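One structure, as structure tokens, below. Some questions next.
With one protein chain withheld, the remaining protein chains of the complex are depicted in position.
Take a look at chain A:
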Amino acid sequence: MDRLCSSKDNPDWNTAPKAKRMSALQVLPCTVSQLLGSSLLQHEAFAIGDLELHQVSVVGIVRSSCPCATYNQFCVDDMTGPPLTVRQWTNTDSESSDPLEPEPGVYVKVHGSLRELQGQKSLMAMRIRRVSDLNEITSHMLEVVYAHQQLFGKGCDVNMNVLPQTHKGSNTAGFSIVQGQVLHVIQQHSGKSEGIHLQDLVTLLDYINETDIRKSLAFLTNEGHVFSTIDDNHFKSTEC
């Protein structure tokens, strides 16, 4: 049910800004516009949609640089919006300090976390690296779209056309309401390698009779949306 709660149709969406997903182990490639547009959560972290941000990476050109005693501050522009302020604490021990002092006009890749300082969003940099191969600008553009599509996209067909999203109660293109319901529940349980057992499906969809569920399963299997896994009673969705 957690995934249903994260749908924007849920009336609790606006009153409970708690992220449903954590990305602690990921460095998410982002655009400056995505970072500036992210929402502030209760515990001073930021989120894009329902994903709490931890480490992010941006690639952009340094517009201005302002080194201070304890930190370097500069603005990075990736063309998606106004430049983003980036701060990097300078360490007194030379071993761990990054020798890079970014000059304006240089393309850099910054890894760090988003912070709010003096009412403005800025990036607290863990690492700043000059981009030596400018094809990295292109690869970052692609990585942003790919990562965000994986996390926030709702599935795509072979031509990269986004498939219509399945919402509870709505009629998905080409499916009857019952088929759409059955598919939706199977998709929700496709995180497990064995998928969902038929009995659990019947229990969850208690408002649909078992015969109709079985007929839908047969249809969905024939159409290639669903397949059986460890035995004939376990089903998993083929779609992402």
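Here is the rule we use: contacts are C-beta pairs under 8 Å (C-beta built on N, C-alpha and C of every residue); 3 or more make two chains touch, one makes a residue touch a chain; residues count from 1.
Just so it is clear, contacts and distances are computed from a predicted model.
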- Message: As a check of understanding, state which of "Erythropoietin receptor", "Replication protein A3", "ALA-interacting subunit" or "Aspartate--tRNA ligase, cytoplasmic" is the UniProt name of the chain not shown.
- Response: "Replication protein A3"
- Can you work out which residue in A:Q26, A:S65, A:Q149 or A:Q188 touches the chain that's missing from view? A:Q149
- Message: Touch as defined at the start, partner being the missing chain; which of A:A45, A:I137 or A:V178 qualifies?
- Response: A:I137
- Query: Tell me, which residues in chain A touch the chain that this view leaves out?
  - Reply: 31, 33-34, 36-37, 61, 63, 77, 79-83, 105, 116, 119-121, 132-135, 137-138, 141-142, 144-145, 148-149, 152-153, 160
